[in-house]
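Every protein chain but one is kept in place in this view of the complex.
Labels A, B, C, D and E are assigned to the chains in the order they are written; within every chain, residues are numbered from 1.
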Amino acid sequence: MANKADLEKGLELRKKLLGKRASAVTALRELAPDLEEIMNEVLFGRVWTRPGLEPKMRSAITIASLMAMQRLPQLKGHIANGLNMGLSKQEIIEILIHIAFYAGVPTAVNAFQLAKEVFQENEK
Amino acid sequence: MANKADLEKGLELRKKLLGKRASAVTALRELAPDLEEIMNEVLFGRVWTRPGLEPKMRSAITIASLMAMQRLPQLKGHIANGLNMGLSKQEIIEILIHIAFYAGVPTAVNAFQLAKEVFQENEK
Amino acid sequence: MANKADLEKGLELRKKLLGKRASAVTALRELAPDLEEIMNEVLFGRVWTRPGLEPKMRSAITIASLMAMQRLPQLKGHIANGLNMGLSKQEIIEILIHIAFYAGVPTAVNAFQLAKEVFQENEK
Amino acid sequence: MANKADLEKGLELRKKLLGKRASAVTALRELAPDLEEIMNEVLFGRVWTRPGLEPKMRSAITIASLMAMQRLPQLKGHIANGLNMGLSKQEIIEILIHIAFYAGVPTAVNAFQLAKEVFQENEK
Amino acid sequence: MANKADLEKGLELRKKLLGKRASAVTALRELAPDLEEIMNEVLFGRVWTRPGLEPKMRSAITIASLMAMQRLPQLKGHIANGLNMGLSKQEIIEILIHIAFYAGVPTAVNAFQLAKEVFQENEK
Partner (left out) sequence: MANKADLEKGLELRKKLLGKRASAVTALRELAPDLEEIMNEVLFGRVWTRPGLEPKMRSAITIASLMAMQRLPQLKGHIANGLNMGLSKQEIIEILIHIAFYAGVPTAVNAFQLAKEVFQENEK
């Protein structure tokens, strides 16, 4: 059973991440509302809001891990989230350059394609 | 052909990363000195030293990507490097907790085992 | 050289997996008919038909492994296959929720998107 | 904040998984007790205990996903857990044979090595 | 700072790889020209041109590694590159059949789809 206070903290954090964009997890929400509640309560409400690491740093490490694993739709989402959490475009570009050497050049080629799309959508 | 100035910057950066520890890439150095030179010149000399992202942040994203891909010997090395680049133990722990949700709980169990080893070796 | 009896058992099993759908391995069949024959004979004829594990359980573990590795076109195919092998929609949803914690939340977001598509195509 | 009832359900489920063995997550427990509590409450208390999939099936899909991702220490643990949740040795062997074709032969060679160790430790 | 001679060697090698096709790394070039320069100078200028392995063999191992990791856009690109470096269609097909057993059948199904597209585009 979810903890209401954590759930609300999570929903609030998630709004900040998404900014003006709509959430991309509609299929998960529809088929597995329990898992979405767990995500909102635990991942966004109890983990992202922990004081030990500033939100901007959390965005940076999330981007790095998603690029390394090539979870491409989520990587695109978190590049956009990163701009909402205080990362500049240049900082995001630096993260992608840096991880290219640890995860291989092809992971960077794909990541820059997504970053370009996010930056263009953001300018509209 | 290597650029001498970048190579020297890279060797200097690498010393900071390693602190009192010895490098763990002895087999690579022995069998492929050209690749080690490229790493020192390019990865450490031209990328890690770029001004767009502070070294502490570079350590954090390196740890996140290595945990996500489960490159365990390198993860252990960069947890130790992270302490030398300004990350506190608590910040490293926060990174590992955070990435657990993006890369799966098993990746965190292994990462905490390595972090414990590094923290113990560091206290000696 | 293929064993005819195993090949026939494999083709029969594969028909059950696919139900009304067409096979998605047309490029493999066209460019590498030998590999498709090996798949039909060995994977479908000698492995899927082994008595030690019921077909429904084989579908469940196939879905879990494909989600974990993010082989997305095959995951979609085997979610559809699973419905033909006796897994209910709710059981497939449970598999996806469960593996989310072992392979990371992003793997689940992608898997639920595919499950939604399969469930919709199935209702037509 | 953890839900006490879920936490207790999770600890109980975890005892069943482990049987006579000690838990292998001591480093995580020591460095990140909050994450261990989340795992106990959410993964073991709210997910593993869901009625939609019997525990034996949950063990089977966990083994399949860990083999596919080659999370080896966790794979070894969950092969042992599987025996406690009702999977027979022969069923575990069937899972490993089946996934070999989806995740590649090398993943099976490593998995059978771990299964052999578990089966031997279990006979003592 | 880039070494001019290596950069030129790299650009020349890259032209051979691409043949009549346009480069697919436009987003990387636009957002991170420094990383593209490093790729051209180091990966294409200092590594691909090393005498210890003939270019055709380098194409073959690149295809094998990209298939194994399922970096699909890059796999498609390097299947096309392979034809320009002296691999025959039949040799590329053999590589894909061979790696299927090491990386799993699903990786081959996706790879053959891309190979079919490349071979068709090549016939125009």
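Everything that follows uses one rule, which is that a residue touches a chain if its C-beta (ideal position, glycine included) is under 8 Å from a C-beta of that chain, and two chains touch if they have at least 3 such contacts.
Keep in mind it's a predicted model, so treat the numbers as computed, not measured.
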item: Contacts of the hidden chain among displayed chains; value: A, B, C, D, E
item: Of B:53, B:69 or B:96, the residue in touch with the unshown chain; value: B:69
item: Residue touching the undisplayed chain, where the options are D:49, D:84 or D:110; value: D:110
item: Residue in contact with the excluded chain [from C:46, C:89 or C:116]; value: C:46
item: On subunit E, residues whose C-beta touches the chain left out of the figure; value: 42-43, 47-48, 50, 52-53, 57-58, 60-69, 71, 74, 90-91, 93-95, 97-99, 101-103
item: Missing-partner contacts on subunit A, residue numbers; value: 101-107
item: Touching residues on subunit D - with respect to the absent chain; value: 70, 93, 96-97, 100, 104-110, 112-113, 115-116, 119
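In the analysis below, only the chains that are shown with their structure count from here on.
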item: Neighbouring chains shared between subunit B and subunit C, ordered by label; value: A, D, E
item: Neighbouring chains common to subunit D and subunit E, by label; value: A, B, C
item: Subunit E reached from subunit B - shortest hop count over touching chains; value: 1
item: Angle, in degrees to the nearest 5, of the Cα rotation that carries subunit B onto subunit D; value: 120
item: Interface with more contacting C-beta pairs, comparing C-E to A-D; value: C-E
item: Distance from subunit D to subunit C - Cα centre to Cα centre, in angstrom; value: 23
item: Length of the line joining the C-alpha centres of subunit A and subunit E, rounded to whole Å; value: 30
item: Subunit B: positions in contact with at least two other chains; value: 42, 47, 50, 93, 97, 101-107
